[in-house]
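The structure is given below, and queries will be raised subsequently.
Note that one protein chain of the assembly has been removed; the remaining protein chains are unaltered in position.
A and B label the chains in the order they appear, each numbered from 1.
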Amino acid sequence: MFNSLKGLVVTLVSTMNGLRAPVTRQYPDSGNLLGKRDEPTPVKDRFMGFPALTWDDEVGEPFCTSCMVCIRGCPTQCMTSVMKDNPLHEQEKSSRRKIVDSFEINLNRCILCGICVEVCNFDAIVMSHEHEMSTSNRNGDRLDLPALLEIGFKFQKDTDWIPPTKRVKVPKGGAAEESKTPAEAESP
Amino acid sequence: MTQTSENIVPNAEPVEMLLNMGPQHPSTHGVFRMVLWVDGEKIVDVVPHIGYLHRGSEKLCEGEQYNQVITLFDRMDYIANFNNEHVYVRAVEKLMGMEVSERSEYIRVILCELNRIASHMLFIATMGLDAGAMTPSMFCFRGRERIQGLFESVSGARMMHNYFRIGGLKEDVPDDFVAQVREVLELVKKDTEESDKLLSFNEIFLARLKNIAVMSAEDAIDYGLTGPCLRASGVDYDVRKAAPYSVYDRFDFDVPIGLDGDCWDRYYLRVQEVYQSIRIVEQALDQLPDGEVTSSLGRRLLRPPAGEVYVRGENPRGEIGVYLNSDGSDKPYRIKVRPPSFCNLSALRQMLKDSWIADSVVILGALDIVLGEVDR
Partner (left out) sequence: MPATILLAISLGDFIWLVIALFIMFSALSGVVLSLTWLERKVLGRLQLRLGPTRTGPMGLMQPVADALKLILKEDIIPASSEKALFWVAPIIVVISAFMIWVTIPGTQNAVIQNLDLGLFYIIAFSVVGILGLVLAGWGSANKYGTLGGLRAAAQLISYEIPIIMVAISMAMLAQSLDLREIVNGQDDYIYFLIQPLGLALFFIAGLAEVGRTPFDIYFAESEIVGGPFVEYSGAHWSVFFLAEYINTFAIAALTVILFFGGWSGPGLTGDWGIIYFLLKVYLVIMVIFWIRGTFPRLRIDQLMAFAWKVMVPMSFLTIVMTAVYQFYGWPAWSLTAMSTTGLVVVGIVIYKKMTAPSKLVAETRSRRAALEAQRRLPATGGGD
């Protein structure tokens, strides 16, 4: 009896809390009680959306050399690609001897595991933040090279992407980390 | 169905009715199907049917490279992905005789325990729904959502993380990880307390769950129950304590046990396990060492030596075992999983006999099966 009454109180109190700060985040916008619509529902920095190819701005060509490493590493075999000789290399503009000619990812098969990004040696593929790509035809999510580059370009622009191999390595276990961990351990 | 009605219920009276429950039933937790023999509202017998979610995961594993198999393990018990990944990477590491850095072990344990909390929260939610209470589910989903958000910021995915690697992790956790986890833990503790207050001792809930489907300790052991279902019957057995793996031997935590072995014990034990997991995570955060987390193997193709290993671990649902047989190539020769849900499900018939139809959903809910793991 008393526990039931306690339960009634709990729900009532949660109503009060709910009125003040409901936990719902509305999709796709995060509109609140008064119907105000703010920024779209954010994703975390590391969010793994659909894979996309990156664009090398310095040279003006894709990073991808179509080396097939990611294609062999993909657990669902959802990618194909074809390689060609790089015309820019012949003109001494680019260091890549081979370049991607065509690339296709069947996003309906992709399981967003990120293995392709991990194995690529050329920083050529990223997990973009794109995750809303439903289409109404069966093969609507087979993306070819331009589409992938477009998603990738948007991702690069949005996140100020730097190729992982060119990133400055933060020293691991160095002083920066050392000083932080105990400080945070005490804070709560 | 190989059994005919005659050999299940030898003296079935014509008044008894065959009631099909599932695979599209809101309370069979996925695509489980059971055919109930009911006499009015009483269950006389039950024939469970599994296999609706069979994806041949074990066979698929044989066609994938060692690092790709992790994605398949993610999808077996899709509520406790990190725990599944953990036991698999431990199996390969054992086969290769590999040392894993302290830091990555600690992060693994933190993530696994957080995943245990998330899984148990989902259990509490569905338990409430099965018993007819809607609100606890929302309270628990709030807490689970916080943990999922944390996972997203760590691994980039909310459920299918693919974050553990053989010999380490995919990448180090974000800089504010420790602070984030502490914040989430505080909130999750509050959420759990709230739903605990709302549901656990509610008289109607007690009346629905107490003394339902009592399993004695002997029966539970005979049926091969593991995890909370076994401990609810009073058997003090937890792989984390019985055969400590990873860094579990460095933490001080209790293994809650039930004494009556009924549905309520199975429920409440999980609520308590949430608190214990929070304790473990707090200790692990305090002890979290620095160091490398990515494996020295880098992205090289793994070719473990020929041989076989069996590794077990404590999943939220019970003891998971992975048998791994390697022939020295880059793909496992055979992987066999001992899924806790599947083994726990074997006790269903004894539990359901002579209970009410309304109890069947509660009993099934208290077993906490995940069909992805039962059918694999």
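Operating definition for what follows: a residue touches a chain if its C-beta (ideal position, glycine included) is under 8 Å from a C-beta of that chain, and two chains touch if they have at least 3 such contacts.
All figures in this text were calculated on a predicted structure; none of them were measured in a lab.
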item	value
Of B:E85, B:D265, B:E314 or B:E373, the one touching the omitted chain in the full complex	B:D265
Given B:C61, B:A133 or B:L324, the one touching the chain that is not displayed	B:A133
Footprint left on chain B by the chain that the document does not show	17, 19-20, 25-27, 41, 128-135, 137-139, 142, 198-199, 201-211, 236, 252, 254, 256-260, 264-265, 268, 279, 356-361
Interface with the unshown chain - residue positions in chain A	1, 3-4, 7-8, 10-12, 14-15, 17-19, 22-24, 26, 31, 33, 35
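Here, only the chains that are shown with their structure count from here on.
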item	value
Length of the line joining the C-alpha centres of chain A and chain B, rounded to whole Å	28
For the chain A and chain B complex, residues of the former touching the latter	1, 3-4, 6-7, 10-11, 14, 23, 43-48, 73, 75, 111-115, 118-119, 127, 172-173, 177-178, 180-181, 184-185, 187-188
Complex contact set, residues of chain B against chain A	64-65, 67-68, 71-72, 103, 135, 139, 142, 145, 149, 152-157, 160, 162, 170, 172, 174-175, 178-179, 182-183, 186, 194, 197-199, 201-204, 285-286, 288, 290-292, 299
